[in-house]
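With one protein chain removed, the remaining protein chains of the complex are shown where they sit.
Chain naming follows the written order as A, B and C, and within any one chain the residues start at number 1.
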Amino acid sequence: MTRDHVSRREYDEWLNEAASLARALRYPITPEMVNDSAGIIFGDDQYEAFTNGLWSREPYELMVIFESLNEAAVDGLPAAGAAHAEYSGLCDKLMIVHPGKFCPPHFHQRKTESYEVVLGEMEVFYSPTPVAVGDEEVLSFSPMPAGEPWPEGVALAAGREDSYAELTSYARLRAGDPKFVMHRKHLHAFRCPADSPVPLVVREVSTYSHEPTEHAHDKPAPLPSWSGLHDNAFVSPAANSGRLTTVIR
Amino acid sequence: MTRDHVSRREYDEWLNEAASLARALRYPITPEMVNDSAGIIFGDDQYEAFTNGLWSREPYELMVIFESLNEAAVDGLPAAGAAHAEYSGLCDKLMIVHPGKFCPPHFHQRKTESYEVVLGEMEVFYSPTPVAVGDEEVLSFSPMPAGEPWPEGVALAAGREDSYAELTSYARLRAGDPKFVMHRKHLHAFRCPADSPVPLVVREVSTYSHEPTEHAHDKPAPLPSWSGLHDNAFVSPAANSGRLTTVIR
Amino acid sequence: MTRDHVSRREYDEWLNEAASLARALRYPITPEMVNDSAGIIFGDDQYEAFTNGLWSREPYELMVIFESLNEAAVDGLPAAGAAHAEYSGLCDKLMIVHPGKFCPPHFHQRKTESYEVVLGEMEVFYSPTPVAVGDEEVLSFSPMPAGEPWPEGVALAAGREDSYAELTSYARLRAGDPKFVMHRKHLHAFRCPADSPVPLVVREVSTYSHEPTEHAHDKPAPLPSWSGLHDNAFVSPAANSGRLTTVIR
Partner (left out) sequence: MTRDHVSRREYDEWLNEAASLARALRYPITPEMVNDSAGIIFGDDQYEAFTNGLWSREPYELMVIFESLNEAAVDGLPAAGAAHAEYSGLCDKLMIVHPGKFCPPHFHQRKTESYEVVLGEMEVFYSPTPVAVGDEEVLSFSPMPAGEPWPEGVALAAGREDSYAELTSYARLRAGDPKFVMHRKHLHAFRCPADSPVPLVVREVSTYSHEPTEHAHDKPAPLPSWSGLHDNAFVSPAANSGRLTTVIR
């Protein structure tokens, strides 16, 4: 492995191009949204993606997230609802993934998501059955669809293949499609097709994102119990660390 | 009053033009989203808006809502959280308001909203203090901002003036601005400026919309307690009825 | 025939909706471009289109043209080139056609055009061979393609069927397609498919438009010989008159 970091120039080019694309697509980007937590490299071994660059079409796990809203929505909530408020709230993100690149397998215990493709096409890989968290009893109303089997020829990031084993369902989403809901507790990943002429651009509307990123570390917690809460559980331990900090130098 | 209905031709032109605008702005419109509950006329007296039409710039209370998502987000929720799940969930709407027209004063006991202007400019009128619901104790984390005083010359719909009395705060939102959050339990209304060259187009990302519209009347309730729940409380009683059915003939 | 005019309300709604769609699609609309020559009804009998309205999907010949540029490009031209300068120049228009409606058969002796679909799909009907103008010898470099035969079921405006007889070639254009060139002297017409969910929106980049519209009647001519020049030759005599004035009352 020859790379353990991304250079400041590489990082800034990545983010500036992504933010320009987001603005062209009318996403409400403010300067503060373009920061050192917006470009995400999922683990030390994924910096290698920058050896040949974002347009090499090689499989690596890295993406950009511009977050325009992460609202706890606790104001006005009956105090008795505080215990489960961490399953609620509102988050709006634009996610930008280059051809061949992935958002790696993970699930959220609390967060339910929805996807709206804005540019390009989105390949979603997921588990149709939820992860059991302890012996917790959970509600069920509208389960995940079975999806399709994987198509041929999806190249996965080297060393990460096993982390996709349980994500047996597949869906391909396009601009104009109905919103696709990913219920909480379902393992999921996605990528931009390797032969795409454009980066995949997806708007994610979800419940609150509990993520102790560097950028957010000094923000007060809406409720005391939310402090330090990290709701992203990546299958690959290496990916977990990557969400929190980025080595730029 | 000379009008107590909208003609099928008027209604369909209104909806088809609005849906075309939504598609031009890349909102994910499916055919089923363009239905007889999407065009909303807030009370019998507001059909009068069609006498001179949508471009007369006269003040009336009517708008279009295209809803691409209304997800209860109960799947995977701990069963113990069911009691307050109605304060959660995910809704994504595109709202289209013609020049001079209003979404009238109302509040939601449960729903927290956010606004993103896509085209035109949005004038928001709201109460900076929440409505008390019974003697319920509620949480507070990030209260509504004080806003600005109203500008001069905002023409209100005839006979509805009193319903705006408590909405003393004002904000003017533009495309590219940060998301504007309207907490649950706050009275609010908004309009498209009367001199706008375009209809106002706003994306609203919010928690679940509890609305027993005609279009949704045969959909199963995510939880038994949600059945028939109506979370829109309009100040003007006439506006309340308008949200549920539209007289098209 | 019950209609010999369009009402001011109908006309303004048509133009305001079209201009809003154009702005949503980022076309550079200035207020002066939205005028009483922008909505075109091709002949007295076509006002009937407004009996059931723009969304009836019935075949009529009417459209909107927003012209952002009509530049003679005579400045800096060698004086010796003045004689044929009327075949040159630059025009940029956005054309908006409702479902089922047509731009009727016509040709330009001087104007060469190109089409770029922005929204919806464009059905082009044309003659693959040029009209001979007198015994004029003309250049040929890259002739029009043969095109396809017409599809089944294209409903033409009542009484106008014969005017399409020589337009035997067909092409269907979509957003993202290469520019489609319509050489001068070729009969052509086009429509928005009757079942389209959106109006057809097309950008036309062409050489100068010689059109003595009401809106342009007091503009000075770039060259004396251009004064009063009318380069639109419609097959149906009734359509010819329609391009120049609109009966709004």
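One rule holds for everything that comes next: contacts are C-beta pairs under 8 Å (C-beta built on N, C-alpha and C of every residue); 3 or more make two chains touch, one makes a residue touch a chain.
This one's a predicted model, so the numbers in the text were calculated from it and none came from an experiment.
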{"item": "Where the missing chain makes contact, among the chains that are shown", "value": "A, C"}
{"item": "Omitted-chain contact residue, chosen from A:12, A:121 or A:177", "value": "A:12"}
{"item": "Residue, one of A:134, A:197, A:220 or A:237, that touches the chain absent here", "value": "A:197"}
{"item": "Residue numbers in chain C that touch the chain omitted from display", "value": "23, 25-26, 28-30, 68-69, 71-85, 87-90, 92, 112, 114, 116, 118, 130, 136-143, 175-179, 181, 183-186, 205-207, 222-223"}
{"item": "Where the missing chain touches chain A, by residue", "value": "9, 12-13, 16-17, 19-21, 23-25, 29, 31, 52-56, 119, 197-199, 201"}
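Just so it is clear, only the chains that are shown with their structure count from here on.
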{"item": "Graph class of chain-chain contacts, one of line, ring, star, complete, other", "value": "line"}
{"item": "Computed distance of Cα centres, chain C from chain B, in Å", "value": "39"}
{"item": "Distance from the mean Cα position of chain C to that of chain A, given in whole angstrom", "value": "47"}
{"item": "Shared interface positions of chain B, touching two or more other chains", "value": "23, 25, 29"}
